[in-house]
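Please read through the structure below; I'll follow up with questions.
Excluded from the complex is one protein chain; the other protein chains are retained at their positions.
Up next is subunit A:
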Amino acid sequence: MKTASMIRNSDHDFLTRVKESEQDKFAQKAIASAQDAQWVKREGARQELGNWEDWRNLGEQIRQHVVRYLPDYLEEFSDNVEKNGGHVFFAQTDVEARDFIVELAKKKQAKHVMKSKSMVTTEIGIDKALLEIPGLDLLETDLAEFILQEDDWDEPTHLVFPAIHKNRDQVREVFIKKLGYEGDNDPQHLARFARKVLRERFLKNDFCITGCNFAIADNGWINLDTNEGNADLCMAIPKTQVVVMGMERLVPTLKEAETMDNMLARSAVGQKITTYCTFTNRKTADETDGPEDFYVVILDNGRSNALGTDFEPILQCIRCASCLNVCPIYRHIGGHGYGSIYPGPVGSVLSPVLEGNYDDFADLPYACSVCAACSATCPVKIPLHKLLVKHREIMMDDLHQSQLIEDAVMRVVGLGTGHPSLFRPALGVAHTGTSVIAKKNPQNVKNLYEDGKHLSWMPFVFGGWTKERDFPDPPAHKDGFRKWYKTHKPVEADPKVAAHTAQRQQEIKAEKAKRGEAQHD
C-alpha cells in the first residue's frame, strides 16, 4: 500500500542530494558541531540519572507493550477523548487526515491558524493544503519552523533542530527580506524580534494544530513537550485545537508519559525534562482559556505496514533524534541528503516502511555503515542497524531489487564462488590480470604505501571505492596466496625466542598461583 506520499521532500536522486549536501560546508560544520555538543549533553544527562541501561529496558518495555496491544490502547484512548467531550478521527492515509483538517478549518471559518512543530503534520502536508484556503493565514510557531516558513518553506533537516543548516546571517537576511528586520545577526536580537512578530499573531489565533508527544490511554489527555512554550500558547488561545498523532504515540497512563518524557528530554537535548512539559485536554466548563473544540486525528499512513513484521520495533520510536546525533552518515550528508522528512537512521528505516515499497527510498538502507551507534543510543532500544540490514535483505533476496548493477555483479560472483571448478581458475586469472599493476617488491605492511604505488582512480563500479579510498597495488609474487601456501612449510621458531616465551609463561603461571587465581591453561 503506497500511502505516505508527502514524506519525500526532494526530487533529486540520492547521489545528487549527497553531492549537494557535501557542497554546503556551513551545514556540514553545523551538524558536526551539533553532534559533538549533543554528545556531551546527552551522555552527561544520562550518566547523572544513573542506571541508564535499566531505564532503556523500561522504555523499551513500555513502548513494546503499547505496540503489541495497539488496537486496545487506541480504543481506550479514543473512548476517553470522547468522554471528555472531544472528537477522534481515524485516518488511514495522509490524504484522509489532510482533507479532514482542511474541511474543519473551512467549517470553523478559521482565519488565523497556528501550528506547533510536529513531524506528523509535516508528514501529511497540512501547511500547503491550508494555505490554499482563501483568506486563511498560517503560522509556524516554533522559532526554527518559523524561520523555514519565512524562507519560502525551506525543508527542515533535523527532527529536533529543523533549521540547523542555517547560520545567523542567513536568518537575518530572511528577517530583513520578509519582516522588515533592521537589527544585527545576534541570535538574541533575532529571537526577540521573532518574539514580537509571533506574539502579535498568537493573540489573533482562532484555530491551532499541534502534534502529540504521547497520548494517554486511560484518561484521553495528550502530552506535549517544548522548550519554547509555543505549543502551550497555540493550545491556550484559540477555541479549536486539532491534535495530529501517529497511531503509535500512546502510553497507558500519566505515569508512563512522565517516564517517557524524562527519557525523551535526556536523549533529545540532554535536559532532564523539557522547559514546558504539558498534559492537556479539552478545557473544562469553568476554565477560561483552552480549546472548546478538541479534535484528535489518529494517523496510520503506512505505519501498520510494520505490524507483525521485522520492522515492528520502529513503532517504538519517540522521535528523540539521538540516532541522528550519533550517526556518521547523517554527519556527512545532513538531513537534506536523505530526501525524506524523516532523516538519519530512523528515517532510513521508517521511510520505506511508511511508503510500503522501495520506490523512493531504496538508497537509504544502503546509506549506512552498520556501525550500530544508532542502536546503542536509542532510548527505547530499537535495533536500527539490524532493521537497515533487513531492508537490504528484503530488497535483494525477496524483491530481487538491485542497486545499480550490483545485483548482476553479485550473481556472477555467486556463480563463480559456488563452483570450485570455476573458482580456482578465476583466482589464477585475477592474480595474473592484476600483475600489470603489481608492486615490484614483495608486499608487506611497511612498503604498502612507502615503497609502492596505489591507485587513486579505477573505472566502472570500482570507482565508488577509489572515490573515498586508495587502492593498494597488489603484491608482486609470482604465485597467488593459495598456491604459495601449499608450497611453503611453516618457519621454525627462533630457539632463543621460544625459550624466552616458555620461561615467561612459567613465570606468569607462578604469579597466578601465588594470587590464588584459577589456571585455565
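Throughout what follows, contacts are C-beta pairs under 8 Å (C-beta built on N, C-alpha and C of every residue); 3 or more make two chains touch, one makes a residue touch a chain; residues count from 1.
In this section, contacts and distances are computed from a predicted model.
Asker: Of the candidate names "Xanthine dehydrogenase subunit D", "Acyl-CoA desaturase", "Tripartite tricarboxylate transporter TctB family protein" or "Lactate utilization protein C", which one corresponds to the UniProt protein name of the undepicted chain?
Answerer: Its UniProt record gives the name "Lactate utilization protein C".
Asker: Out of A:D151, A:E256 or A:D363, which residue would touch the omitted chain in the full complex?
Answerer: Spelled out, the listed residue whose C-beta touches the missing chain is A:E256.
Asker: Could you tell me which of A:N9, A:T157 or A:N281 touches the chain that is not displayed?
Answerer: A:N281
Asker: With respect to the chain omitted from the figure, which of A:A129, A:A144 or A:C368 is a touching residue?
Answerer: For the chain that is not drawn, the touching residue is A:A144.
Asker: Of the residues in subunit A, which ones touch the absent chain?
Answerer: Listed in rising order, the touching residues are 30, 33-34, 37, 49-51, 54-55, 57-58, 61-62, 65, 68-76, 78, 84, 88-92, 96, 100, 141-144, 147, 161-164, 166-168, 171, 187-188, 190-192, 194-195, 198-199, 203, 219, 227-230, 232-233, 235-237, 239, 247, 252-259, 261-262, 269, 271-284, 286-290, 298, 300, 304-305, 307-308, 312.
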